[in-house]
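Below is one structure; the comments refer to it alone.
The complex appears here without one of its protein chains, the remainder shown in place.
Then we have subunit A:
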Amino acid sequence: MRKLAFTVLCILALACSDPAVPVSTYSLQIMEVPDRANAGEQISLDFKGMGKGRPILFLRNSLGQSVLEGRDEGERLRFTLPGPYSKKSGPCHWSLVLADSVLRSGVIEIQPLAIDERIETYLGPRNVIAGPVDHTMLVTVPSDKFGNPMPDGTVLELQKQISEQYDSKEIQSGGMLAWDRIYAEEKASRAFLSVSAAGSTSKELTYDIHPALPEDFEIEYARFHPYADGNQVITFSTSTLKDTYGNIVSDGTMVSFSVIDADGKVLRTQGTTLNGVAEARMLHPDRGDTWTVTAHLAGVAGSQELEVEFLPVIRDFDLEWKADSRTVVVGPVDGFLDQFQPDGLRVTLTLFNEKGVNVMNRDAELSDGYAGFDLGNLSLSAGRYLTRVEIGGQSHEMLIELTDEDTE
């Protein structure tokens, strides 16, 4: 199928082609051809030709190539450059071609117009870090209204406002662009830039200078009482986190607090900064303890060690074995003001058999100052057991006896 189509096309092409025109019979006279023009003007090339055939104009500029057909204006043959060619600055090469021969050729130098009132600018990155290292880069493309670049050495003025400090400098274009590196300052702030030249200016450009990495800091804590009641909340907070230049770190920066308890267990809480201060909360432990607290921004900054002591909250409590309901009753549990301890404090019961083997662990929560453990439905065999009940680090023991009837 394709072969067939190709053959048909070839035959058609041959049938349509003109016989070659002998060039020698054609004489040509240049009537009016500019060698210099301003971008956007109407540019025409006028010739006067005698003879058989009709030449065409071959154009070539930085956009690409094209072929123009002439128009008869009386005796003249006139070629008018189309918009894209007349607006484009730089050399525009032309050749007048008849059949296979170039009759004449030349170049029109098209000049850019004056700089456009709006300068094309690019700025990035838009966020830099305070200090001498980080920078952003401004690139401008000074050009006329058709987008033709200004000649090298075009002078532009770069203006900057930062913290009410005004600053300006000159930059020169080269290779179609003018650019500058703008280094961050020490103070975190927002900077505003513009670029201008005679009669033209850029839009407002902004970039932000953000605080650098924070320095070491201090931590402290706040709580309402020093007792390990497993209920109140202790709040750790940092001093204001600042970088070397005194900038407060960005909001949301995470500070991780590590707590080592008396057992050497590492507990953890975290908080994010607001105005440089991070707060993190934990519950009071449910038994007397001493915490060593440090805070970090992993690998970047750290705090001093802070020691927090928690006192046991329970003064004392009673144990009672209710044989009829097969229940160990714990309580009343008195707190540090002899009050009923608030609900929810963990009560642990450990049961040992006569051989001293731990047969069972049960947890319960304190409710209205009491807690109860129902041993009736736990499939324990009859016999004597030692119960140990622990609340808030204090423990009491009691011997109980389960009968067959109880263990049913």
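As a convention for this text, a contact is a pair of C-beta atoms (placed from the backbone, for glycine too) under 8 Å apart; a residue touches a chain by one contact, two chains touch by 3 or more; residues count from 1.
Operating definition for what follows: contacts and distances are computed from a predicted model.
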Per UniProt, the name of the complex member that is left out, chosen from "Sugar ABC transporter permease", "Membrane protein", "Peptide/nickel transport system ATP-binding protein" or "Stage V sporulation protein AC": "Membrane protein"
Hidden partner chain, touching residue among A:P55, A:P112, A:P142 or A:P211: A:P211
Candidates A:T294, A:T327, A:N353 or A:Q394 - the one touching the absent chain: A:T294
Identified contact with the non-displayed chain, of A:A280, A:L351, A:V389 or A:L402: A:A280
Options A:I30, A:M50, A:V102 or A:V133, residue touching the unrepresented chain: A:V133
Hidden-chain contact residue, picked from the options A:S66, A:Q159, A:S256 or A:T327: A:S256
Residue ranges of subunit A at the interface with the undisplayed chain: 122, 125-127, 129, 133-134, 210-211, 213, 216, 231-233, 249-256, 258, 260, 264-272, 274, 279-283, 285, 294, 296-302, 342-344, 365-367, 377, 379, 408
